[in-house]
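The complex appears here minus one protein chain, its other protein chains still in place.
On to chain A.
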Amino acid sequence: MTTSNGAYGNADATTAEKRNMEGTANEAGVASTDESLNARIKTPKSKRPNTWVIIVAVVAVIAIIVGVVAVVNGRNAKQSASNNDTVTIGLKLAPPSLDIRHQSGSAIEQVLIGNVYEGLLSRDSDNAVQPGLAKSWDISKDGKTYTFHLNRNMTFSNGDKLDADDVAWSINQLKEKQYYNANQVESLTKAEAVDANTVRLTLSAPDSNLLWYLTGRPGLVFDKDATYNAKTQAVGSGPYTVESFDSASKMVLKANPNYWGAAHKPATQHVIIDFITDDNAAVNALKSGDVDVLSPVNATLAKSLDPKTYKVSTADGSDKFVLAFNCANSKLKDKRVRQAIRYGINHKEIIASRGGVDAALGGPIPSVDPGYEDLTDLYPYDLDKAKQLMGEAGYSTGKPLKLTLTYANTYGTELGDQLKSQLAKIGIDLNINYVEFSTWLQDVHTNGDYELSLVDHAESHDFYKWTTPDYYFHYDNETVQSLYAKALAATSEKDSAEYLKQAARTVSEDAPADWLFAYRVTVAYNRNIKGFPSKLSQTVLPLWQISKAE
């Protein structure tokens, strides 16, 4: 007694509906032969637009956006290209603030000295002393009294008068508050204004470096009557004023309308300094015209620049990559170990791997400083000699000496890896401690707690670090100290340089460090830029002379 139309309906209908639910091909199609079921099938309310129409619409929208963006950009690019009262310079390192009296680093000096702040004296691109706010000076016979004759009618960017009072106040403040680099002019006891245009400096002992140091931070002159936040603002007497500054992106400098010096009138109204840390990003910025100058540029990447459009040049500087050996450490007290390391390092290989532009350096004085001589032949690359010295000290490749190299991650891992593999050959098992710069400062520089350290000592005229035993080198040699004292006391430049030469040679022979290389800065700029200094642009960057041709 079965009926075909029972409580569960037509067996056929269920399968048909299931097929319909899953079927995507004919959604609106007729799925069942049963008319009553077909009538209950839900059909999509609206017709689905064709997929192709959607795709075409999307492509069209994207094309329009790209087109509009391209046009807008093209217009902007043309605007900036025709803008020849603005020069844009790409630098790698940004000053963290504008506070040149407190904040360390060469970046702040490079940007501000000579451009925004001016010193009693200035420095040219050959690292020689030139007049600054002072047009001339006399030195007493005993070398203890310096008299500076100032230029007339000088003003600060805020309109205040700049005279001998400001100069004397700035230098006395430096000494009293122990501003940055005050230790460079320790022998200076006081500054006094003789009259409105004359300043007299009194020294406790002659110092042949004094004039050069006065071209840097110790010689800077500030407005004694002005109050401003020195970290974010700058009131100086230079040809430019700081319009805006953000250490993460850029500094905008504007020509100072009140500038007193007719000789250094800015050639360009606006200078924008872009801070670009990434090397690739920097080269892309130059190629796209976002910057006109790159200083420095990665030497390897610079090879991809078209020489017709860009000028690429490399020059000597004062950067010394110093692999310091902690002379107070028990393992490194042994001179043979220190000498072995110096013989065991293949400087040519290291320099070649960095693009081949850096120079070998055999001692503590760089080629741009007085007292330089080529000392690279003192410790030439000599594996046999290095192994022999290590053997005498009691180590071999089978029984290696364990040492730790601590250095900051700003320098790249390659240097440590290279040293590790080179020193492995002479029986040194080098452990690399790759740290943040601030950790390096704490552990190595402040606490002196290290075995080997690697850092770029960028400053010029910094031989005093080898005569100060509490500096982190812990290098204490009386011969060197007395030679340096003689160099400072010498009243003739030639004698002074001669003493420095002897001192540098003694230091190098003693092997308290190895000088891996002298970093040579490569700069690249568009050929329509005129007046960019070919040398020492990392420390002396006179912006007033830079201009851009139509």
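We take it that contacts are C-beta pairs under 8 Å (C-beta built on N, C-alpha and C of every residue); 3 or more make two chains touch, one makes a residue touch a chain; residues count from 1.
The definition used in the following text is that contacts and distances are computed from a predicted model.
> What protein name does the UniProt record of the undisplayed chain give, "Glycosyltransferase", "ATP synthase gamma chain", "ABC transporter permease" or "Aspartyl/glutamyl-tRNA(Asn/Gln) amidotransferase subunit B"?
Hidden chain identified via UniProt as "ABC transporter permease".
> Touching the absent chain in the whole complex: find that residue among A:202, A:247 or A:545.
Residue touching the absent chain, from the options given: A:247.
> With respect to the chain omitted from the figure, which of A:102, A:265, A:303 or A:399 is a touching residue?
A:102
> Going by the contact rule already stated, which one of A:290, A:382 or A:495 would touch the omitted chain in the full complex?
A:290
> With respect to the chain omitted from the figure, which of A:276, A:386, A:511 or A:524 is a touching residue?
Touches the omitted chain: A:276.
> Please identify, in ascending order, the residues of chain A that touch the omitted chain?
Against the missing chain, chain A presents residues 21-24, 27, 40-42, 44, 66, 69-70, 72-73, 76-77, 96-97, 99, 102-105, 178, 180-181, 183-184, 229-232, 246-250, 252, 272, 274, 276-278, 280-281, 284-285, 287-290, 436-439, 441-443, 445-446, 455, 457, 459, 462, 470.
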